[in-house]
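A protein chain is absent from this complex, but the other protein chains hold their places.
For clarity, chains are labelled A, B and C in written order, and residue numbers in each chain start from 1.
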Amino acid sequence: MTGHNGAAAAAHAAHGAGGAAGHDDHHELGFLRKYVFSSDHKVIGVQYGLTALLFLFVGFVLIALMRWQLAYPGEPIPVFGRLLEAILGPEVAFKGIMSPDLYNSFGAMHGTIMVFLAVVPLAFGAFGNYVVPLQIGAPDMAFPRLNMASYWCYFLGGVLMFASFFIPGGAAKSGWTSYSPLATIADLAHHVDGQTFWLLGMVVLITSSLLGSVNFIATIIQLRAPGMGWMRMPFFVWAQLVTAFLLLLAFPPLEAAGLMQLMDNIAGTSFFLPSGLVVSGRPLEVSGGGSPLLWQHLFWFLGHPEVYVLILPAMGIVAEIIANNTRKPLFGYRSMVYASMAIGFLSFIVWAHHMYLTGMGTKISTFFQTTTMMISIPSVIILTSLFISLWGGSIRFNTPMLFALSFLPMFGIGGLTGLPLGFNATDIQLHDTYYVIGHFHYVVAPGTIFALLAGVYFWYPKVTGRRMNEFWGRVHWATSLVFMNLVFLPMFVQGLEGMSRRMYDGGATYAAQEGIHGLALAIKLNVGISHAAWLLGLAQIPFVINFFWSIRHGEKVVGDNPWEATTLDWATPTPPPHGNFASPPVVARGPYEYSFAGRKGDFTPQNQPA
Amino acid sequence: MHEQNAHDVKEATRKYIYVFVALLLGTVITVIASFIHFGNHAVNIGVALFIASCKAFLVAGYFMHLISERKLIYGLLGATGIFFVGLMGLIIFANADQLFTGFR
Amino acid sequence: MDIPYTVQARPDTGLYNAKVGIWLFLASEVMLFGALFSSYVLLRVGSETWPQGLLNVPLGTINTVVLICSSITVVLAWASLKLKDFGSYKLYQGVTVLLAATFMVIKSFEYRDKLTHYWVRLNDGTEMTGHIEGKPFNWTKATLSKPELGLTEIHFHPDPVPAATGAHADSEAAHGHEGAAAHESLTIPVSEISRLESFGPWRSTYLAIYFTLTGLHALHVVGGALVIGFLWGPGSRMWRSDPERLTNRVEVSGLFWHFVDLVWIFLFPVLYLL
Partner (left out) sequence: METLITKLLHLPPVASEHGQGLDNLMLYVHLLMFALLLGWGAFFLYALWRFRQSRSAKANPEGVRSHVSSYLEVGVAVVEGILLIGFAVPLWARGASFENFPDEKEATVVKVIGRQFNWMAWYPGADGVFGRSAPEFVGDSNPLGVDPDDANGKDDVVVESSDVYAPVGKPVVAHISSLDVIHSFSVKSMRVTQDAIPGLSIPVWFTPTVEGTYQITCAQLCGQGHSSMRGLFHAVTPAEFTSWLGEHTRTSGEQVSYE
């Protein structure tokens, strides 16, 4: 393989027995064991990555169709409308016009797919799997077969979710939050409905991420290479460790809640159904006595930590790329580590800021808004540290760096707009408006997605031995940045004007009328936003082509360490073989020793002996 | 637990038997206690949960060797305990604040 | 490179990988059952009435004892491996699997009991609980009108009405529902019945949480028994090639088993006695 430089090849030839055994295994495996049912963390990482990108695309297609309905309510969707009618039937897309039920299904599935099937698997499953063992100098994950099971559970969950579009009644249509009682009674005509599939899918996905997080934590605790002390771990590893803890402890309550809702939906229990429900003018024949708010508590107990699951790995990726491309250590590495732990801890006790308007008393809501304000501080610390890390650097503007740099202000805007939501008094006005949509999309779309794209461009050479095309990378970056902002910035205006989310007609019902104040600007903005969203989709074409084209035709990298990085992931052969390291690495220094005075070259790899 | 030699294991085995007997006794006591009226049902609940906690302590402490486990595991379980208490406590607090203050 | 610390403990943590793994997993299980317990508490506090003594305490007690016995056999099995006594290991762990099966059998009788116990509402609004003659399993109003059954009426044995209220009186009444000999049998025409329901999870919040919690627990019992059974049967061949690793596996599966026992220790009083 071309990636091997002389030294690594020599080491390869001379390496110990363990390495040889690992390598031999590798050759004996058939195609199926090697690429499909592989237990190698790198193959699994790539599997996660490709599947997640596919779901990212699915999530985008859903929203692209919804944006038509938002911009031009009630008009048939050109071309794709007929396709929808043919595939899903005229009940939901008559003459290519999206029905309210279809809109709600797409909305719920967009949220679910983006969060649970696209971003988390990409950030945690793909990057975590591929990079963490490399960065800590481990030969693989602690439990390789569990790792494989984790991927296949994820795959099964994805299949269940995707299949639910095609069952009678269509996919879940009660929002990604699936609030009861709506989730239970939205589709009374079908006993097994989209919500059932959603719940089963979630249970499988939760199992997958539990397996994953057990594996990650055990790996990071147990398999660090000799010399890799806690404070020598790259920030990315820390971010993944905290993320894994969030998944481990926050997901089970949702699994419990999911089981209870499943019982409500198929066994007729009333965990989340209060007594005295009257649906369509008839008392509902259930035992009653349940609590709808209980579902919300259990959902948001996961839901809030989940958003940090989305952002922490992204911050980790950005930190790696910034340190590498400013050619200097991260500013305040230790305080960043402590801040990420603080985020992890606090994120378990802020959840009810999503529930201010459920009739909360003063005491409890004061508690939750105080913790919400507290959690913004460690975020500020991490972001500030990353900003300040730029100072004094020698900044290289390559594609990964451009994406990573854009992450900073985008996350900044998203995080800052969390503040008026976090104050319960202002949330009275902003709750469930497009302000919320704007807030979190700034964090997850131009924020997390940019960080993930940065990661793709950054680690691509390690995985394939080739670089992605730099020019098209820049085109991808510039257009994405522009369109992302054109999509999400106007949403704050819409929200302030009072436009609610999950509106099938884009708020047209609430348009201003003679003598009645209503939405005026928001409805106009809908059209612009939709066009920007479609252009945003088009802007990904260079990326997709670049991504596949470069596998075979990209510029080959010279050496194993094309970015001249310090962390151990770059100390492996390219691409890393089964077992990863040519010889077991020994760590002698901290993660970011760039440009230290009196050293040869401007970087010192972690495994270079003192 | 980290017994290295046969003697330790035999020692431990005896302890397991004691614990086993204690657990059986605990079960009997719980059942009997549930048929006694302590006046207030809350007391009954308290007694039953207290006995259950003692039994849980025995199982976790001896059968699961938590009495002599590594710091790492204490840390993990401590954190889990805190989050569990937070989950349960805050949900109940939120509902109480909502339902029992005035008309909320 | 091979994965290190699969058998030997890592010096700085003092643990081997699987042990870290199982404790992490158990931590997540604590949150899983913890959330269900929290729900139980919340639903119970928020409800006006809470049925008591619906369950069969003797059976529950027997099952508690069964699980405790299985816990001791699990530790003894592990201790036998530590003492290099493979024969005792096979014996103890075999008993464990049998005890697990016993637990499941008893559990299934309890479930059957609930699903053959009925609540019925007549067209005139009368509501009764009791048994249908022949002990049919989980009928509903829809079952009654199935043509192949050809039913025009059912024979219903109502439960004795509890004499006094209060936890204790209730429970005795309910326990006695079978023994209390000759209370009358009613003949109810099918056309009179407006609703029929067995005491499944749909019947009340209490039964819902009972079935959910014990069902999930039962799944854990089955899962644990499968793993232990595997390590007892085909998995035990590792004794010849890598005895220490097998011992570790037995320890780890044992930790899981004790946790399952531990959950039951709380489930039993909470669901059966309080």
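Definition applied: a residue touches a chain if its C-beta (ideal position, glycine included) is under 8 Å from a C-beta of that chain, and two chains touch if they have at least 3 such contacts.
Small disclaimer: the values here were computed from a predicted structure and weren't measured.
Asks: Using the document's definition of touch, tell me which of A:Leu390, A:Leu489 or A:Val586 contacts the absent chain.
Replies: A:Leu390
Asks: Identify the residue among A:Phe57, A:Tyr179 or A:Trp534 that touches the chain left out of the display.
Replies: From the options A:Phe57, A:Tyr179 or A:Trp534, the contact with the absent chain belongs to A:Tyr179.
Asks: Which of these touches the unseen chain: A:Ile113, A:Leu248, A:Leu405 or A:Val444?
Replies: With A:Ile113, A:Leu248, A:Leu405 or A:Val444 as choices, the missing chain is touched by A:Leu405.
Asks: May I ask you to list the residues on chain A that touch the chain which is not drawn?
Replies: 99-101, 104, 173-175, 179, 181-182, 185-186, 274-284, 291-293, 326-329, 331-332, 357-362, 365-366, 369-370, 373, 376-377, 380-381, 384-385, 387-397, 405, 408-409, 412-413, 416-417, 419-420, 423-426, 428-429, 431-433, 493, 496-498, 500, 502-505, 507, 509-510, 515-518, 521, 593-597, 602
The criterion applied here is as follows: only the chains that are shown with their structure count from here on.
Asks: Return the chain pair with more inter-chain C-beta contacts, choosing between A-C and A-B.
Replies: A-C
Asks: Need the CA-centroid distance for the pair chain B / chain C, whole Å please.
Replies: 19
Asks: Pull out every residue in chain A that's touching 2 or more other chains.
Replies: 221, 249-250, 253, 291, 294, 301
Asks: In chain B, what residues contact two or more other chains?
Replies: 72, 79-80, 83, 87, 91, 95
Asks: Quick check: in the complex, which residue numbers of chain B touch chain C?
Replies: Where chain B meets chain C, its residues are 2-3, 6, 9-10, 12-13, 16-17, 19-20, 23-24, 27, 30-31, 34-35, 37, 41, 44-45, 48-49, 51-52, 55-56, 59-60, 63-64, 70, 72-73, 76-77, 79-81, 83-84, 87-88, 91-92, 95, 99.
Asks: Provide the residue numbers of chain B that touch chain A in the complex, in ascending order.
Replies: The contact residues of chain B facing chain A are 72, 79-80, 83, 86-87, 90-91, 93-95, 97-98, 101, 104.
Asks: Mind pulling up the chain A residues that touch chain B in the complex?
Replies: These residues of chain A touch chain B: 221, 245, 249-250, 253, 291, 293-294, 297, 301, 348-349, 352, 355, 358-364, 367.
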